[in-house]
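Notes follow once the structure below has been shown.
Only a single protein chain was left out; the remaining protein chains are all shown in position.
A and B label the chains in the order they appear, each numbered from 1.
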Amino acid sequence: MTVRPIQSVLIANRGEIAVRILRTLRALGQRGVVVHHAIDANTPAVALADQAIEILGPTPVAAYLDGAQIIAAAKAAGADAVHPGYGFLSENADFARACGAAGLVFVGPRPETIDLMGDKVRARNFVAERGFPVAPSAIEDDDPASFADRARALGVPLLIKPSAGGGGKGMRIVRDITILDEELERGRNEGARYFGDGRLFVERYIEQPRHIEVQVLGDAYGDVVHLFERECSLQRRFQKVVEEAPSPTLSPHERARICAVAAGIAKAAGYLGAGTVEFIYGRDEFYFLEMNTRIQVEHPVTEEITGVDLIAEQLRVAAGEPLGYGQEAIVARGHAIEVRVYAEDAARDFAPTTGPLLVMRPPEGQGVRVDAGVAQGGAITAAFDPMIAKLIVHAETRAEALERADTALTDFIVLGCPTNIGYLRRLLRDPEVRAGAIHTGLIGAKPALAQEPPVADKTRLKLLAAAALSSRPVRDAAETAPAPHAAIGEWRN
Amino acid sequence: MRRIDSRINPRDPAYLANLEHNRRLADQLSERQRAARYDRPQRDLQRLERQGKLTPRARLEALLDPGTPFLELSTLAAGEAYDGAAPGAGQIVGIGVVSGHEVVIRADDSSVKGGAWYPLSVKKIVRALDIAIENRLPMVHMCDSAGGFLPLQSQFFADRYGAGRIFRNQSILSKMGVPQVSLVLGHCTAGGAYIPALSDYSVIVRGTGAIFLGGPPLVKAATGEEVTVDELGGCDMHTSVSGTADYPASSEMEGIAITREIVSQWRRPAKAKDDAIEPEPPAYDPAELYGILPADSRVQFDMREVIARLVDGSRFHEYQPAYGATLICGYARIWGQQVGILANNGVLFSDSALKGAHFVQLCDQNRTPLLFLQNITGFMVGREYERRGITKDGAKMIMAVAGASVPKITVNCGASYGAGTYGMNGRAFDPRFMFSWPRAQVGVMGAEQAADVLSDVKLRQLARDGRLPTDDEVAAIRDPVIAEYRRSSSAWHATSELWDDGVLDPLATRNALAIAISAALSAPIDPPNYGVFRM
Partner (left out) sequence: MRHAFILQDIEHLLWLSKRADGGFRLEAEGRSHDVALCPDGRLIVDGETTQIWIAASGDRIYAHVDGEAHELLYRDPISRFAQNRDGSTERLLRAPMPGAVVATPVAPGQTVVAGETLIVIESMKLETAIQSPRDGIVETVHLAVGQAFERDAPLITLAEA
């Protein structure tokens, strides 16, 4: 493989990740081109880009999934490479191939790697065959007739997953073996609906598991390093809410082992670029879960503790440059925490909210980083997921990082739609969260945290005063009272 | 402007005795008002609740802008009539602020005999409309009345100021361009039906509100037709079919909210005078009024002490301070609004009458509303005074008062007798507002004097029989006469008969006057123009 310098990158994405990639491109002196649906015309990504090309689609999401249109845009803009970000086309092997066919560098792993890791069953077999730990499981494809019996033989609790799935969609936990058949049927229907593929597999479910993942980076020459782990156990319905690095639970020995396993898997797969090996961890055991062949939403916590710009490294290895350093060069320092600020109403079962961002004032300060794809004057719409920003804090210790996150959340001002900021503050103040005693079911087990506590009397008075003084009907009524009457005030004879 | 220099001594036994007496009177007033407003048979209140209706007082409070005053008028109307069967004459009337507009509010009190109209109810309604006409104040009617009280129909129907005057006044008010809204919260039957119909706007509550010339029983009797209240004159029929009412409301509170929004649409005419300044409380404690007003109504007091406790900063620009000393004249401000005050400090002589006539014309030229503080037993009598033209000079004062174009407001602070009542802008002289203090008396002459005149006839008869009556016999003849005269000249009786617009606690007077002045300035003021002064 030869080095093929990249001068101009088309970003096949939107929102905060597009902005994040543009920042690195700017630092590297490379040209950044974004594609955007009309709905995103007034977003920071479009404003920051050297060039912005509008793409069309029956829905905004469809536009960002239209690989042919995006490749055409990249060619038109004279880009050398396409960075897919996360989501959309990032784990679409056909898109990666199409980029290559069009003479564009796809900033990500080789299409075969995407294919391998995209098929949960194949990926699992690949990992197991090479001696890495996987959870006991039953795969429907192995022998559909005996699937249910093999699943039953694993014993409860069980986790049903769609073979083609990801992101938690269609997953079901079975604790009562008698309802296994019904749950399999439901999982099959959901898989068919979400992924167009009803095939399932079942594995041993670990109660109160932790989600630990390891960031890896491989070059075109077979060298792989890991950038330590991230713990993402605070999840709601399989969606990560808080991510941190390092994990508060791993011993140095466990850390070394899990990171070595991750790097080993990546190396075995001939992994190129940035990737994440996800593990399920519980009772001092860990099993391979899946590998994500893209930059992750939560990559900033790794950047904060290692000082490595992962986007820059993605671009470098994609261009064919060797890593140029070994594992010993990667040193972790301090503790980083990321929280995802969403437009959602925690008290109403986290229903997404929409609205104009009338005021958006992200916090600033030492060890505080905000990756946002929207700005004041923009809007949160139902067209995409309702993420407003990622807040990342970095401090010497976990306790200090939690403290810093709390302060930063307090200073994070978003007005125009309800957000989960208050919820995130309550979550981070939870004693178990503070103690690091977290697991993927913790959020679900603490529904009370979702309820906004009644505002303090003094705060309520301030809110009412502010609302009164800034509401036209209230103010108009005050202004129109005849003079002597207003002066006399409420009085009866 | 100089402050009045108060000379009271709060440790004076007379002051303390007055204090106790007047506090008792004020308590009596507030107790009478409380009873007139709230004492109702339990079954009447239960009936309202059963019908899903708010009490008239709750409706009123919901209608008003919070944080603003409401000057209730004639609260004790009919208080001494009909054996107390119609407290407040079954009507709530007052001046308040609705959506930032000063309005006259008139509400049928459905907790009194189903809101039936007694003769004094009609008088109170007509007076409310007169206030609206004279001051060009918009009006809100809250209609919930069973109709005229038939047994007394001869006293309220046919005459010039009978019930028809209500509808005539409504029409005139509309013709003047002053808007009215009716909120129909109950039945409006027969004549009552015309109140919403003659209002520029009307809102009707579904289920409880109805408007018809004859209710279902009358229709059945007249034509045999059987019809429900809703079909005959309910909310939906009138707002979607007949057009008799404008806005349907699903509840009383929604109706009140709609009414408030209607009022908020009305234009806000400029005040006749717009030179109010920032108000200032009186420099002296108004509560001292209780110690100043003598317990014995025959004892004279200095009206300057009263003025000092009614006006801004107790500041008073006195006109002709050395002339005609029994009538105090001068300028002051009440809650920032300028007034010209005429206050009695004794019987009226020629010089005081001339001073008064002159000052009335000064205020008229200056477009300053007039405030009359009455404490007057009359004009001086006697040969010498007649020779000097006391009647002629009194006539000048009466001519000036009657002819003044600026608004006039009167408070009876103690006594209002005979021609003094005329010269001091009594009820007959169309004060925009007329109030009495609880201690006030009004009549052709004072009680003692009247008793002498009345008992004199009997005593002379005894004398003709050659008998010299004993003191006891004299008392037996005089005392009942005095008692009856006192009753019929008392503030309670006057207000019951609507000779005034209400009895005021002296301490409530400053606020009441401010609201009254502001209301009065809502109407334009004609240029000064007088009749012939007898020179």
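Basically, contacts are C-beta pairs under 8 Å (C-beta built on N, C-alpha and C of every residue); 3 or more make two chains touch, one makes a residue touch a chain.
Computed from a prediction, not measured in an experiment: that's the story for all the values here.
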{"item": "Contacting the left-out chain in the complete assembly, out of A:Arg175, A:Arg429 or A:Arg460", "value": "A:Arg460"}
{"item": "Sole residue of A:Pro84, A:Pro162, A:Gly273 or A:Pro386 that reaches the chain not shown, by the stated touch rule", "value": "A:Pro386"}
{"item": "Which of A:Leu56, A:Ala153, A:Ala399 or A:Ala468 contacts the chain that the document leaves out", "value": "A:Ala468"}
{"item": "Contact footprint on chain A, counting only the chain that is left out", "value": "59, 169, 237, 239, 344-345, 348-356, 358-359, 361, 381-383, 385-386, 410-411, 413-416, 418-419, 421-422, 425, 452, 454-456, 458-471, 473-475, 477-479, 481, 483, 486-487, 489-490"}
{"item": "Where the missing chain touches chain B, by residue", "value": "62-68, 206-207, 250-251, 253-254, 256-258, 260-261, 278-279, 336"}
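Operating definition for what follows: only the chains that are shown with their structure count from here on.
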{"item": "Chain centre separation in whole Å, for chain B relative to chain A (CA means)", "value": "75"}
{"item": "Residues of chain B that touch chain A when the two form their complex", "value": "65-72, 75, 97, 99-102, 268, 276, 279, 335-337, 502, 504-505, 508, 511-512, 514-515, 517-518"}
{"item": "Of all residues in chain A, those that touch chain B in their complex", "value": "476-477, 479-493"}
